[in-house]
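Below is one structure, written out as structure tokens; comments come after it.
Of the protein chains in this complex, one is absent; all others appear in place.
Note that the chains are named A, B and C in the order they appear, and that numbering of residues resets to 1 at the start of each chain.
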Amino acid sequence: MNTPNYIEDFTAWKQAFKHKYSVTVRFSETDAFGHLNNTNAFVYFEIGRIEFFKECGIAATWFSEKEETIPVAADLQCDFRQQVFFDENLHVCVKVAHVGTSSVDLHYMIVNGKSEVCMTGRGRIVQVSRFSGKSVPWSDRARGYLNQ
Amino acid sequence: MNTPNYIEDFTAWKQAFKHKYSVTVRFSETDAFGHLNNTNAFVYFEIGRIEFFKECGIAATWFSEKEETIPVAADLQCDFRQQVFFDENLHVCVKVAHVGTSSVDLHYMIVNGKSEVCMTGRGRIVQVSRFSGKSVPWSDRARGYLNQ
Amino acid sequence: MNTPNYIEDFTAWKQAFKHKYSVTVRFSETDAFGHLNNTNAFVYFEIGRIEFFKECGIAATWFSEKEETIPVAADLQCDFRQQVFFDENLHVCVKVAHVGTSSVDLHYMIVNGKSEVCMTGRGRIVQVSRFSGKSVPWSDRARGYLNQ
Partner (left out) sequence: MNTPNYIEDFTAWKQAFKHKYSVTVRFSETDAFGHLNNTNAFVYFEIGRIEFFKECGIAATWFSEKEETIPVAADLQCDFRQQVFFDENLHVCVKVAHVGTSSVDLHYMIVNGKSEVCMTGRGRIVQVSRFSGKSVPWSDRARGYLNQ
């Protein structure tokens, strides 16, 4: 298996994750090939991403209908290294790779109970106005959280 | 297989459906038992229900954020008669069973390519205010559509 | 709100649940009306049901491809009492209402953080042969677990 181009040194890359969230593979997430359907990797990335944004205090305003800004995915990618099956307990790990003016590049790693890396991934999230759809720069506070 | 209590005469019940919509079973909707995951029956019911509401001119206002009313499911049930598999072409059939002041009881039937009835179901939809959550009576026009 | 016909006395019915499992509403489970999409109630029921079957020792054989029997949903129903929103922590409660020769009638209750009952439901699960599709009676051991 080749290392994806968003990872320089795999050992160093793995060790830099400090945020991790648990998810258990649901039966409704499997498919007729007997394993987790590939589309659910991105559901798990979204869970990890939102938990991370909640943890660092940024999500609070996004999910209030009164607030102007929401996060949107600009791009997403996933590399599948290991099949995952019903009822496995996984860790969804998230870290900040780069903070832009109104965006953030997040990296993802999903690890199974045997500490095997099952999926890796990345994606850029942009903060936009709910109304105009245009990008909205991070507040100093949000930028501070993301750079921690 | 017993006839569910919302069906009096199965032959007559089947013949009274005039609205039908096509759906093809997606691979991501199957599960590790090799068939359609049971939860997707309700996804198919929702597709049929919304297509029906669009067809009878009621849905137009619900999906505009400026409008006050939205439909909510009060209850839903499904009887599974026949397994369904990847790539099957199904018909989702919908009919009005009863029109209330601000609600409608819909019946559902899902039929496969061999004209076998795979699922039957029913459920009450209530029109409510997006803001107060309280029920909102049908307009005369909506009631007219539903009683057709 | 009327009491569904599978509940005699609501207070007594609520108190008889001994098995409960946690679930947090995912963002991908919400819909454009801003709340949990109705179809996910049945995803939560499936999670509760499988956790219950695991807890009582019955699920072990179902998810091994070498085993002959699998559980299938014969019917399912849900009554929606209270809207549910992103990030709410819910308890999915499960209990046995009736044990048949090769089937079991399960009842469900989903409760939010304010101890409000958001959904109630029921459904019959039948143990069938993976190969013939015919019903397979419970073993004495399985029956023992279900009747506890």
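The working rule: contacts are C-beta pairs under 8 Å (C-beta built on N, C-alpha and C of every residue); 3 or more make two chains touch, one makes a residue touch a chain.
What you see is a predicted model, and the numbers here were worked out from it, not measured in a lab.
Note on the undisplayed chain: of the listed residues A:Cys56, A:Ile70 or A:Val117, the one touching it is A:Ile70.
Among A:Val23, A:Val43 or A:Ala142, only A:Val43 touches the chain that is left out of the view. Within the set A:Cys78, A:Cys93 or A:Ile110, the residue that contacts the chain not displayed is A:Cys78.
Where chain C meets the omitted chain, the residues involved are 27-28, 30-32, 34-35, 37, 39, 85-86.
Interface with the hidden chain, as seen from chain A, comprises residues 4, 32-33, 37-43, 46, 63, 70, 72-80, 83, 130, 133.
Listed for chain B, the residues touching the missing chain in the whole complex are 26-28, 34, 43, 46-47, 50, 54, 63, 65, 86-87.
Quick note on the criterion: only the chains that are shown with their structure count from here on.
With respect to chain A, maximal separation of chain centres occurs for B (centres as means of Cα atoms). Between chain A and chain C, two chains of identical sequence, the interface residue sets overlap for the most part, with shared numbers making up over half of the total.
The chain pair sharing the most C-beta contacts is B-C.
Centre-to-centre spacing of chain B and chain C amounts to 22 Å, using the average Cα coordinate of each chain.
Separating the CA-averaged centres of chain A and chain B is a span of 35 Å. In this assembly, the C-alpha centroid of chain A lies 30 Å from the C-alpha centroid of chain C.
Touching of two or more other chains is recorded for residues 32, 37, 39 of chain B.
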